[in-house]
Each structure stands twice: as C-alpha cells, then as structure tokens.
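Only one structure is covered here, and it is reproduced in the block below.
Here the complex is missing a single protein chain, while all its other protein chains stay put.
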Amino acid sequence: MTAVASGPPVTAPEFVPGAPPPASLAADVWRGISRENPVLVQFLGMCPTMAVTNTLANGFAMGIATLFVLVCSGLLVSLFRKYIAHEVRITAFILIIATFVTLADMILAATFPTISKALGPFMPLIVANCLLLGRAEAFAAKVGPVRAVADGFGMGMGFTLSLSLLSAIRELLGRGSLLNHDLLGPRFEPWVFMVMPPGGFLTLGIALLGLAFIIEIRRRRARRAA
Amino acid sequence: MTATHHHGAPAAMPPSQSTPAWKLLLTLALAGALSGWLVVSVYKVTLPAVQKYAAEQVNAAVHEVLKAPARWDTLYLVGNTLTRTAPAKPDLADIPKAFVGFDASGRRLGVAVTAAEPGFQELLTLMIGFEPPTGTVIGFKVLDQKETPGLGDKIERDTAFGGQFAGRMAPLTGVKGRAGKPPSEVQTITGATISSRAVIRIINNAIAKWRPLLEAWDREGAR
Partner (left out) sequence: MSNLAWIFVSTLLVNNFTLVMFLGLCSFFGVTAKIETAWRLGLANTFVLLLTAVGAWVLNTYILAQTPFLRTIAFIVVIGSGVQITEMAVKKYFPVLFRQLGIYLPLITTNCAILGLALFQTSRHYNLAEALAFAIGAGLGLTLALSLMASIRERIEVADVPVIARRMGLVLVIASCLSMAFMGFAGMGSAP
C-alpha cells in the first residue's frame, strides 16, 4: 500500500484507494448520461430540477451552467489533488465550486440577462447541488485531469438533458409554447398546473414511473428469455 | 483518528500522516487567493455589460411610464431628503431614486419611482409614473414579477388593465366585476385578483411615500 504523502507527485502509477475503476473516456462521459444520470437515477440536484424547469430556456441554461461548473471544478480539483490535504478537502472543494458558480452567474448576467433574472437565486444555489461536491469527492479527487473533465462533462450532459426534457414537457403543457414560440395555437387551454410547484414534482414523478416501467419490462423479458 | 466527517470516503483510507497545521492553512489561503483573483477579474470584465442592461431597463421603463419625456433628472433619496448629487458609493443600484421627467418645452411631466412589495408569490417590482401635486397616476410598468403564469402575470400582459390607471387619483381602490369609476377605482383582473390588488397596493404605498418627499423638494427649491 502506498502512502499518499503531501509533496511532489510520484511518477509511477500508484494505487489510490477508493478510485473509480479505469474506463475509456467515452465510457466516462456516457455513464453520466445514462446509468448514473444525476437527476433520473441518482436524484441529486433536486432543487434546481424542480425550480427552474418551468421553461425550456431556463432548464437548458441551468443545465449548461452546471456543466460548466462541473467541468471546471473537476479539472481544478484533479490538478491540485495531490496538494489538497485530506483534512481540508471539503472546504477546498466547496471553495473551488463556489468560485466557478460565481463566475458562471456573472457571465450569464452579462450575456443573457433575461434568463439570469428568471433563474434568480437558483444560479448561486448551484453551489448547494450535492452533485458537484459528490463528483469532486468521489471522482475528480482520485483521477487524472482528463478523466475528471470527461466525467464532469458526462454528468453535466446528463443533467442538462434531463432538465431539458422535464422543462420541455412542463412548458409545452403549461404554456403551450417551447422556447417562447407558441406551438399549440390559441385554442389550447394551457395546463397552468404544470408550471406551478406541484407540476414540477408530478412531471419528474411521471418521468420516473415511465423509466421504472421500461426497466421492469426489460427485466421481465430477460427473465422469460432465461 | 480524523475528526472530520467522511462524505462517502471508503473506510480503508485514513491519512497515513497528519499534515501540519501550517500546510492546511497555506492550502486554504492559496485556494482563497486564486479564487478571489478569478472572481474579481471576471467581475471587472462583466460589470459594464450588466450595468448597461440595468440602465437600459430603467430608461425604457421611465420613458414608458412618463409617456415619452424628452429628458429627466435623477434625484437620490439619502436619509429622508432628496438630493441631486449622487452619493459616493460603488453601486448606486440599491439607492432609491426618483426620475423627474420634462417634455421638450421644459414643462414637468411627472415623477417616476420604483417600488417593490410581495405579490402573490415573490416580490413584485413596478416603475410608477405619477404627478406629485395631485397624486394622479400617469402609468406603471412591471419590472419584475414571478406571478402565476397565465393568471397573475396578466398584470403585465393585459393592456386593458394597465391602461385604466392613466388619470386615476391615488389612493386607488380595486373593484371586482364592474368597470372602475373615476377618480379612484380600477377593475381587478378576473382570476388574478390578488396580483391586481398587489399592484394597486404597491402604487398607493409608493405615491404615499414619495409625495411628501417630492413636495419638500419642490418647496426648498432645486438643490
């Protein structure tokens, strides 16, 4: 067992206890989108998922912002992983994450002010998204920078895709539009419930029920084939 | 034994040697310094765009609620008095302001102020144009609202509702189910009674607050 002492990095590949098993970069990216999807499988980052998915633009913007923070914080955590002492790692990770969230918030306010206003305080709340701290602790702190970026990108894409899917449903049914373009015409009576808080819970609930249904069908088919 | 909490850290990983305190502090100090430098740099780069957008919003709102003034003066509320000189602060956004609008011939059109109070859900922010001597409303514009889409947000989209306010005198009262009679009645929006009443309440409170301040300003002459 190699002791991870603080100091200059060792050149030989050492055993990092608890490190994720080696995988190709494509697998690292795909894992965040499918098997370990942050919203639909891990149920992390629930607060922004419910709160900002009332329109597609908002949901997508939140997803991309989270992806940006995931990639940048993963990169920095991985680059400095040998120098961040174990006792202060959580504080250091949170500091890094908070920095990039602040940057993302400022950049969004300068480039898309209407979306920034719509997202409101939920932009800085990305810091509290357990997904970020979880990935930094479980993955980025234990692998090289390239893998950390791939994982951050995969998780971010998975997050963005789930959020976009939920927002699209909520906006279409709740306002009859997508990206502010009226799609369903004037005779469509919007189901306002969908853009209100209970609608958020219900949309995700139905999405999960649908997902569980598909998994159950597959499981039964596999069992019958066996 | 480490006293810190383990967020899912596997059991087989205690640090083999405890790092000295000065190294911990150094790591945090360096991280803090790097973070601070990054944030300040990006802030400086993005600040002009943010300020420009905010100024555009205010200008468009003042232009709309005072019915196209040719120019306007900005007065700042410091303590309990209005003054023409801006206080020496880096961010003037949080200081209450009154915009006095004039038409092309120099005649005073009215005063525009912002007011924010809780509506149905979140804060409802309005820009209100009125004439201080009489308390007559010229118009209002919704700057920020998070009311119920399709119902409460009609206060922004329903031009008939907003159009009622021109010429009505504060304090306004809301009525349901029939047209509002001048001088002070306005009809609330069906299905958006609470949001409509919030608008009326905000306008009444703002005019009540700013009228004495503006009258004092007029009496003591421009400063």
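A and B are the chain letters, set down in written order, and residue numbers restart from 1 in every chain.
By definition in this document, contacts are C-beta pairs under 8 Å (C-beta built on N, C-alpha and C of every residue); 3 or more make two chains touch, one makes a residue touch a chain.
Not measured: the values here are computed from a predicted model.
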| item | value |
| --- | --- |
| Option touching the unshown chain, where A:55, A:99 or A:116 are the choices | A:99 |
| Footprint left on chain A by the chain that the document does not show | 43-44, 46-47, 50-51, 91, 94-95, 98-99, 101-102, 105-106, 120-121, 124-125, 127-130, 133, 196-202, 204-206, 208-209, 212-213, 216 |
| Residues of chain B (touch criterion as defined above) contacting the omitted chain | 5-7, 35-36, 39-40, 43, 89-91, 94, 118, 120-121, 123, 194, 197-198, 201 |
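Keep in mind that, in the parts below, only the chains that are shown with their structure count from here on.
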| item | value |
| --- | --- |
| Averaged-CA centre spacing for the pair chain B and chain A, given as whole angstrom | 32 |
| Contact footprint of chain B on chain A as seen in their complex | 3-6, 17-18, 54, 83-88, 90-92, 95-96, 98-99, 102-103, 106-107, 109-111, 113, 117, 120, 133-134, 137-138, 174-175, 190, 192, 195-196 |
| Residues of chain B that touch chain A when the two form their complex | 2, 4-5, 7-10, 12-13, 15-19, 23-24, 27-28, 31-32, 34-35, 38-39, 42-43, 45-46, 49-50, 53, 144, 146, 148-151 |
